[in-house]
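What follows is a single structure, written as structure tokens, with notes after it.
All protein chains but one are shown in place.
Labels for the chains are A and B, by order of writing; each one numbers its residues from 1.
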Amino acid sequence: MAPQYAPSLRSRLAPLLLILQTGFIIIAALCFETKETNKLDRKPFLHYYPEFQDVNVMVILGFGFLCTFPVRYGFSGSGFNLLVAIIATQWALILNGIDSWYNTKIIRIDLKSIIKAELCAVSALISIGSVLGKTNPVQLTPIALLEVTGFVLNEWLLQTLLKVRPPNSIMLLHVFGALFGLMLTWILYRDGSKQGFEKEKYDEKSGLFSMLGVVFLWMFWPSFNSVLVDDRTRLKAVCSTYLALAVSAVTAAALAVLSSPRGKLNLIQMQSCILSGGAAVGVSVSVVQQPWEAMALGFTAAILSTLGYRYLKTHLLIAFECHDTCAVLSTHGLPGLLGWLAQLVLQIKDCDDHTVAVRFAVFHICTLFTTVSLSLSMGTLTAFLLKWKFWRPPQNKKCFDDQAFWEVFTHKSQKR
Amino acid sequence: MAPQYAPSLRSRLAPLLLILQTGFIIIAALCFETKETNKLDRKPFLHYYPEFQDVNVMVILGFGFLCTFPVRYGFSGSGFNLLVAIIATQWALILNGIDSWYNTKIIRIDLKSIIKAELCAVSALISIGSVLGKTNPVQLTPIALLEVTGFVLNEWLLQTLLKVRPPNSIMLLHVFGALFGLMLTWILYRDGSKQGFEKEKYDEKSGLFSMLGVVFLWMFWPSFNSVLVDDRTRLKAVCSTYLALAVSAVTAAALAVLSSPRGKLNLIQMQSCILSGGAAVGVSVSVVQQPWEAMALGFTAAILSTLGYRYLKTHLLIAFECHDTCAVLSTHGLPGLLGWLAQLVLQIKDCDDHTVAVRFAVFHICTLFTTVSLSLSMGTLTAFLLKWKFWRPPQNKKCFDDQAFWEVFTHKSQKR
Partner (left out) sequence: MAPQYAPSLRSRLAPLLLILQTGFIIIAALCFETKETNKLDRKPFLHYYPEFQDVNVMVILGFGFLCTFPVRYGFSGSGFNLLVAIIATQWALILNGIDSWYNTKIIRIDLKSIIKAELCAVSALISIGSVLGKTNPVQLTPIALLEVTGFVLNEWLLQTLLKVRPPNSIMLLHVFGALFGLMLTWILYRDGSKQGFEKEKYDEKSGLFSMLGVVFLWMFWPSFNSVLVDDRTRLKAVCSTYLALAVSAVTAAALAVLSSPRGKLNLIQMQSCILSGGAAVGVSVSVVQQPWEAMALGFTAAILSTLGYRYLKTHLLIAFECHDTCAVLSTHGLPGLLGWLAQLVLQIKDCDDHTVAVRFAVFHICTLFTTVSLSLSMGTLTAFLLKWKFWRPPQNKKCFDDQAFWEVFTHKSQKR
């Protein structure tokens, strides 16, 4: 019977990707340029290269394997993440370069521009975490494109209107991505979500694969937070992030046990909460001065994130019909907001002048307001676009199932 | 019954490895030397160290886990790769040093010499991909030794006779390794190959392990292509490789869907094809100037590689009785040839003088001709050596089976 099978990807995915990719190559032929570095300029290469690779590992391996926990969705989890990451990176490379193209007619490609593009792509990777297992790769492509467009627009607004410094505006990617994803999954709600999808579970081995992704995110997060800050504060950014992550990992373990009905740890919850410190410090990296501030931030972020995972996630599902697969709200959204708040408090605390403090507060609130509203509206827009039948979303029983998209081993081998 | 069991490795593998290793240590005692670097010289250390580690990760982890996709051959896939890699590296370290030993009676060991040796070892790792699952570790050792010997000889010929620059000659490893491997697997053809070996299949978890290896190769390939080029063009090499890989990943996904009878993606095919851009740019890294050239190269490489995987591989098996397990021809061979062609075209395009262009073309064709003929002849030689019963190749039904070489868990635990 035909409806038994997932619809073929051929007529949708292949043309979409080929057209996109050809378009990117044409744009590259018109605008991209890599400048030869002269001897004296070698420093900037060394400067960024190890951190560039760390960020690259986080984007491709970290986020990719993070999504492999559903027991029958490993191929899709890691494969689609790779696809979204590289489409979003190429698109961000183009959008980020519009400004310089406007002035000089070329878009310079170097390590720094690729790193910035990858960070923009991360906001899309966070969002697709919330719809993991419930979308097909054809739908993921417009998500990647629209989200990056929204994010770059937000960055541009913040930097030109509110004079927010580039690293600060980029780090809001946690908030942007989480809210965008939340809108997506809310509007694309499926009836099957409440009782849980048949294949939405993990086993001993798939849990370890996602542990691997998480561990890479955890280890290289200091590079993620420090790669864009200037040299003077780089060491501080690395140490703060390291300490915050350490504290949030210990705290997350303690709280996982406390919040569990049977007094046990929960792997997926821990994977989500041990990262919260990194996101919180990331958003506030420019103002965290002392190690203890970073540690306290990590502690608070882990509490928030655990509460979010245990209570908010269920509440959202039951009360608001919003099924957040990877709990992006508690992993990225809440810690990101906490980081924003910490930045506000720490900045005001350091201000001697009352007027400056109030002014900063207003600007800072506007920053958040812009980000949140742009994220929610772009998310809504994208979600309504995706509701269109054209995209042929997978049926409920094909959710979290690689067989819908991947040629798998024959049944004989599956039984072995 | 005796023939039920795979022959013991004790009388072959252990003496072979011990004699080899003792020999290497004796040679090291006579020739190797590590010079202390003085304070001023520290730069070269920092210079290479991160990229050295990236290449190391590709060689040990990337290629190793790439070979773990057969469902019951994971231990062998990763373990034998490690063994071949380190034997080949030590041997290449010695062979590469003969020149300097001839002049100064010492072979200098530093990061650069280890990196070069590892790149030579990669040609052997590519070759063993084609006979994966159908050989025992005793056979892999002479493959490693003979292939590296052939490759170093080829390098020496190209550099002394044809004045090819070192990075260019080393990057031909993709072509050399693929053709060497193809000869091996053609001559060592087994009757069972056509209907497929009983255990030559992958499952959800073993596919993810090989995905892990591929992802590491994909992420660190920019280091692989840039580590040997001079400082001025390093950034360009990194950016070109990154873009080519990105494009070939998107294109490979689109073509996988197009070429599949049921319109689905195929994990092993994608793993093989998303890497093609890296190999193509690697061979032509010295002449790729513009980002779009790298991207177009990645696009073409992915097309070639997909066609090779879907049609050439099957055709080779049916028409020529040549069973290429890891599809090294389409992953490394064809993209390598494409890179060679791109180098020819781009170089000639930049030439103003007609004579220079013709001269370059002749030299360039000679380069390929030397590499191909040396690779094919060394491959043939090695394969005939391996046909000797002395090596006790595994029986057909023990192909792709760890139990032939590894002490495994008892049957009780296997059933769990």
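Operating definition for what follows: contacts are C-beta pairs under 8 Å (C-beta built on N, C-alpha and C of every residue); 3 or more make two chains touch, one makes a residue touch a chain.
Fair warning: this is a prediction, and the values are worked out from it, not measured in the lab.
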>> Given that one chain is not shown, which residue among A:106, A:257 or A:372 touches it?
In response: A:257
> Of A:29, A:162, A:267 or A:351, which sits in contact with the chain we cannot see?
Replying inline: A:267
> If the hidden chain were put back, which of B:101, B:156 or B:406 would touch it?
Replying inline: B:406
>> Need a quick check: the contact residues on subunit A for the chain that isn't drawn.
In response: 46-47, 50-51, 54, 71, 201-205, 207-208, 211-212, 215-216, 218-220, 223, 231-236, 238-240, 242-243, 246-247, 249-251, 253-255, 257-258, 260, 262-267, 270, 274, 289-292, 295-296, 299
>> Just checking the interface: what residues of subunit B touch the absent partner chain?
In response: 8-11, 13-18, 20-22, 24-25, 28-29, 32-34, 36-39, 42, 45-46, 49-50, 53, 56-57, 60-61, 64-65, 68, 71-72, 74-75, 78-79, 82-83, 86-87, 89-90, 109-111, 114, 137, 205-206, 209, 212, 402, 405-410, 413-414, 416
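Here is the rule we use: only the chains that are shown with their structure count from here on.
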> Once you find the CA centre of subunit A and the CA centre of subunit B, what distance in Å lies between them?
Replying inline: 34
